[in-house]
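Before any comments, here is the structure.
Take a look at chain A:
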Amino acid sequence: MSGFAKEFKKGIVISNPVFVLALSLCPVLAVTNTLDKAIGMSGAFALVIIASNLIISLMRKMIPDIVRILVFIIIIATFVSIVEMLFQAYIPTIYSALGIYLSLLAVNCLILGRAEAFASKNKVSDSLADALGMSIGFCLALILISFFRELLGKGGITIFGNELFTLPVLGDHPISVFGMSIGAFLVMGLLVAFFKWIGVIKDV
Partner candidate 1 sequence: MAKIKKDNLNVTGEEMLNSPAPHIHSKWSVKRTMYLVILALMFPTAASIYFFGLNAILVILTSVLAAVATEYLIKLVRKKKFVMDGSAVITGLLLALTLPPTLPLWIAALGSIFAIAIVKEAFGGLGHNIFNPALAGRAFIQLSFPAPMSVWIAPSGFAPDAVTSASPLSDAFKQIGDNFELYMDLLLGNTSGSLGETSALLLLAGGIFLIILRIIDWRTPLAFIGTMAILSLVLGQDAVYQVLSGGLMIGAFFMATDYVTAPLTRTGKIIFGAGAGVLTIVIRLWGGMPEGVCYAILLMNAAAPLIDRYTQPKPYGLKKK
Partner candidate 2 sequence: MKNNILKPKYRGIPQWFKIPEHKLTATNAIQTLPLPDRVVIPLHQHIGPPSYPVIKIGDTVLTGQKIGDSNEFRCVPVHATISGKVTDIISFKDVVRNKEQQAIVIESDGKDKWIDLQTVDDPESLSNEEIIFKIREAGIVGMGGAIYPAHLKLTLPKNGRLETLILNGCECEPYVTADHRVMLEYGEEVISGLKIITKLISPDNIFIAIEDNKPDAIEHLTGIVEKSSLDGRVTIVPIKLKYPIGARELLVKAVLNKEVPFSGRCRDISVLVHNVSTAKAIHDAVIEGRPFIEEVITVGGGVNNPQNLLIRVGTPVKNLIEYCGGKNVNVNQIVLGGPMMGSAITDLETPVTKGTRCLLLKNTKVKAEQDCIHCGNCLDACSMRLNPSLLAKYSQSGRYDDCGEAYIDDCIECGVCTYVCPANIPITQYIKTAKQQLSLME
C-alpha cells in the first residue's frame, strides 16, 4: 500500500498538476471565477481522469504502440462526452456555466499526460492512486484560486446559493477585475510566486 500512498501524495504536493507542472491551465483559469464552477470542473476532471486512467491501465498491453496517442484521445474524449451528458442532465446550471471548457478536458494535457506517462506503463492500483492524487491536487488548486478570485471579485463567498460571508467594504464595491481573465492570471501568478517564495515549489 506504500506505493499507493506515495503516488497519491505526489499528485497533491510534490508535483501539483497546476502550480508545479503548470499543465491544463485553460480550464483552471477559465472556470475559477466562482467556487461553484471550480468544484464542478474538479468533479468532471476527477471522473474523467480516474475512468480513463483505469481503462488505459487495464488495456495497456492491448493497445499497439504506434496508435496509442490516438486511442488515448478517443478514450478520454468518450469519457468527456459522457460526463458532459451527465452534467447536462443533472446539474444544467453548472454545465452551461462551464461552457466549452468542459469539452476542452478532452485535450487536457494533464489527463493525456498521465495516460501516456503513467497509466499506460503501470498496474491498475498505482494508476488509480495516481489519478486520485492528481484529482485532489487539481481540486485543491482550483478551490484555492477560485476562493481568492471570488472573495475579491465578488466581495464575499457563496457556495451553491448559500451566502457564507461578505467582506465589509468590498461587498459593496467588489474588485470586479478578479472575476475577469486579468484576475485569473494575477491570482495564478501571485500564488505560484508565493509558493516559490515560501519554498514549497522549487525552480524547475
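The rule is short, and it goes like this: a contact is a pair of C-beta atoms (placed from the backbone, for glycine too) under 8 Å apart; a residue touches a chain by one contact, two chains touch by 3 or more; residues count from 1.
The candidates came about this way: all candidates are chains of the complex that A comes from, given by their letters.
Everything quoted here is computed from the prediction, not taken from an experiment.
**Q** Out of the numbered options 1 or 2, which touches chain A in the complex?
**A** 1
**Q** Under the definition above, what is the set of chain A residues touching candidate 1 in their complex?
**A** Touching candidate 1: residues 169, 173-177, 180, 182, 186, 189, 193 of chain A.
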